[in-house]
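Heads up: the structure comes next, in structure tokens.
A single protein chain has been removed from this complex, and every other one stays in its place.
This part shows chain A:
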């Protein structure tokens, strides 16, 4: 059995990319909100990290949808997903979440960048200022809903897979939590990386704030990974076979132990602890750690997607 081609394979790597992008977007938006409300307040729009998070979130969710549409066998019929709904289908619910998420995402971005937007349009389009004021009145509600929808989006990427009785490795309730946690940390990583690239201070308050959340998040991810595989083993039967097929010897076993557990989780955890302990936060440290986290999450999505389909119920 080759790692990328086998009989029971249905969903290929574009789905992993889609799941990754949706997770990054949800995570980046989540951290943008946290940064604004937990750390920067009204000055949020000046922060390179918040700017980066917003850009990343907006682009990656669109790119993710693009990948999803192109991967359909009838891409030109994609609008049918938007018109016909099946309340029992996780994918259908996901589409609703994705749409509402984007509405609140743009609304929140407008509120957060109200100052520069108003300044820009003051002379020529004063109407824009009125519009932004109207939206800004609902800031509390929009922010709350955005957080709810970003968390839902992160978890949805897991539920999409776990709703399938065909593949025992996916068919578990831990998967959505695992994907949520890894989606959030990929969003944090993308914001940090984008932030330092946009000339954000690598030793700024934002970085310290994100690191404070990221360390427990990575520990949580490791714990969830452990629960995920131990749960599969204890379920016995094909679930157990699936677990050992995935993390045993072979290409995907290597990806799991070296790529995901090593480069993707342990290394960023060590770097974050080091940076917190020594307060040495340089551009290269922050950017390098973020790249490792992102790599780990891309690998995790592909690992779960492919190994999950190798063993059937």
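Assume a residue touches a chain if its C-beta (ideal position, glycine included) is under 8 Å from a C-beta of that chain, and two chains touch if they have at least 3 such contacts; residues count from 1.
To be clear about the criterion, contacts and distances are computed from a predicted model.
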Chain not displayed: protein name in its UniProt record ("4Fe-4S dicluster domain-containing protein", "4Fe-4S ferredoxin", "Multiple sugar transport system ATP-binding protein" or "ABC transporter permease"): "4Fe-4S ferredoxin"
Residue among A:33, A:65, A:90 or A:153 touching the omitted chain: A:90
Contact with the hidden chain (one of A:116, A:144, A:173 or A:248): A:144
Per the touch definition above, residue among A:30, A:45, A:108 or A:167 touching the missing chain: A:167
Contacts of chain A with the absent chain, listed as residue ranges: 8, 10-11, 72-74, 77-78, 80-81, 84-92, 95, 140-141, 144-145, 148, 163-167, 309, 312-313
